[in-house]
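Left out: one protein chain. Kept in place: all the others.
A, B and C label the chains in the order they appear, each numbered from 1.
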């Protein structure tokens, strides 16, 4: 088959596959799952930070935070569009999230309980996301790769802003410093788990790498992230909650201690501290907005009819 | 007619008319209007104070306030029951309130904006209510008079509690004193207007007095109230916002200045600062509770059927 | 001593938070009778909270108001169940059913505490909590067997809150060290769940599958609700530090 051949050529040449190109079903499926999961993560990810918009402690921080959460909605829009080019309508993806069949990044099932958490989310969670996403800018599927380029640019702003929040807190009053340290203590482990289970436990990665969707293994990315945040944490004046963390001259990397994978799989299974709350928040918004969407559709339908009638006249 | 005669005898002897007694339609109608208005006032009156339960500044005050608002719900229950004995079902009265056809005391269309307002409502609003209600304990319609006896007892507690809140504030910090004075400044006029328009403007009072429902005219009650609160305000260390207020040796009463009756009639017409908000709050609660009432009715119906079936078997 | 005080604080914080949540039903209940009933329950709980926090405060020379109004979020020890939003009446009743069933079990054992103050508080509270549980069980029946909508709503409430049930039975610090002063939460688990199961099944509803939400240490580290509750509850008291009311 010509399509199959061309697809293989494109992958071999590390070129982009575009929506109108033929692609194998498993490739399409893998992409839809990954892109929609990513989109869902942006949407659910609005909640923990959104939680602090009303209470942000200065107007400048409020504006920055509002813009950030708005960006997340924007990222959701790009990503749902990218996924739609693969033939899955947006409403279907919304339904999957609504009914709890779709996954999103477990990290958002943790609460943003203090203002410092907003900083820690920016620095660690967005930091991990970027580490994950920068290689995805070269993902073989064109619309996905291009969406990631836009997203990564904004995310690196966000990471910087998170770092600044923590820096200010760390160098503020004693309570502020403590608040920052607590937040880092709480988010460090879950952030490292954002790269997924250890390679030994991650059976699907190989195929994604062969398709040029994934470029590095979970553990490689995790190491890269740790290597990045250790010096940043020193600049912040905060410690990372891992006594085994130390520079390994030989490897040229930081060694770090084992993570709590029981917790990870328990949260993944839906028992995160706020798993219920996040999904219920989403569902309520969706339910309460149903009449608005119906009205907009009815209005658009009527406009369309009127225009058609005019055109026919 | 024997009924008519007996009714007139009862009134002449200043005795009680009871639900099974014959009574003239206008008497019944006047009572239903008055009693249901009074009930509605208790219900809407829960809102301004209810507004402060979550923010009450000490646990003791929170408990007292919660109990007070609960009492108001209880008063509403007694009064609706009294009105029901006159043949008007409770749901009909609820509907009248819901649709804005029924009146309630205009005072509750003013906001309780500060904690001191809770004190001022207790002292002035409940104070005015008691002044109004004590004579109603002798109202010719039995169930109404008896409900008033219970209510008056509790109201005088409430007034005392309001006075204590203001006393504590008045003798507290400078800000607290100012808060108390502001609240009194705001509630004084509207509280005096609770007795209704001047006698010269109150056409229906005569008939109510002939029927032994009303015992004193609006202006008489207002005077009685002013005479009561002036010494109380002195004990509080707060001033009443009326430069014309002074003891009139000759009359043996306090003289006081004219009230803003334009404001009164404007609020009465539905343009109170919070008229909309109060009614919408009530409506929302009613709407949101509809499914619960339906469920309770369905359950009761089923229980009833089952019992009937058992009895039949 | 301080350990007993910290235990009293745990119990008091649960009661205080639930009272605060419940009290916002007043003037919003589906029936006037329920305005009265929910206010009653909220008042009872507030009463328990006051006894317990007053007692706890003696260990540190603090009043009930010091503890209620001038502790920060992370110093409270309430469980997540009582901090959950009211939601609709079905969800509120689901929360009441769970909590009052647990609390009834708790207090009926705490009356035997070797600490006479705690025993006395439990003794006074027990009758009230019995009423709370009856009230919740009655409404569970009405809603469960009422209409399709009401049955769906209370089931949603149960499903939604069930992941916070396990936290009630966690033997958090300092309870295990207190011996017969306290009641070990884990010792309440079986009976509480049994009672709950009975009440839920009697109403034709399904007992949700047990799966605890991660993070059950009563520190508030895992709650986004507590901050909002306290912002409102404490705002006035904190605006006037040192004032009396």
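Assume a contact is a pair of C-beta atoms (placed from the backbone, for glycine too) under 8 Å apart; a residue touches a chain by one contact, two chains touch by 3 or more.
Please read these numbers as outputs of a predicted model, since none were measured by experiment.
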The omitted chain touches A, B, C
Out of A:210, A:285 or A:308, which is the one that touches the chain we can't see? A:285
Given B:29, B:153, B:171 or B:276, the one touching the chain that is not displayed: B:276
Residues on subunit A that touch the omitted chain in the whole complex? 43, 46-47, 50, 53-63, 66-67, 69-70, 73-74, 76-77, 80, 115, 165, 168-169, 172-173, 175-176, 281, 284-285, 288-300, 302
Note that subunit C touches the chain not displayed via residues 72, 227-228, 231-232, 235, 238-239
Contact footprint on subunit B, counting only the chain that is left out: 48, 51, 55, 110-114, 186, 263, 266-267, 269-277, 280
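Throughout what follows, only the chains that are shown with their structure count from here on.
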Please find which chain has its CA centre nearest to the centre of all protein CA atoms in view. C
I'd like the Å distance between the centres of subunit A and subunit C, where a centre is the mean of that chain's Cα atoms. 36
With centres defined as the mean C-alpha position, give me the subunit A-subunit B separation in Å. 57
Tell me, which residues of subunit A touch at least two other chains? none
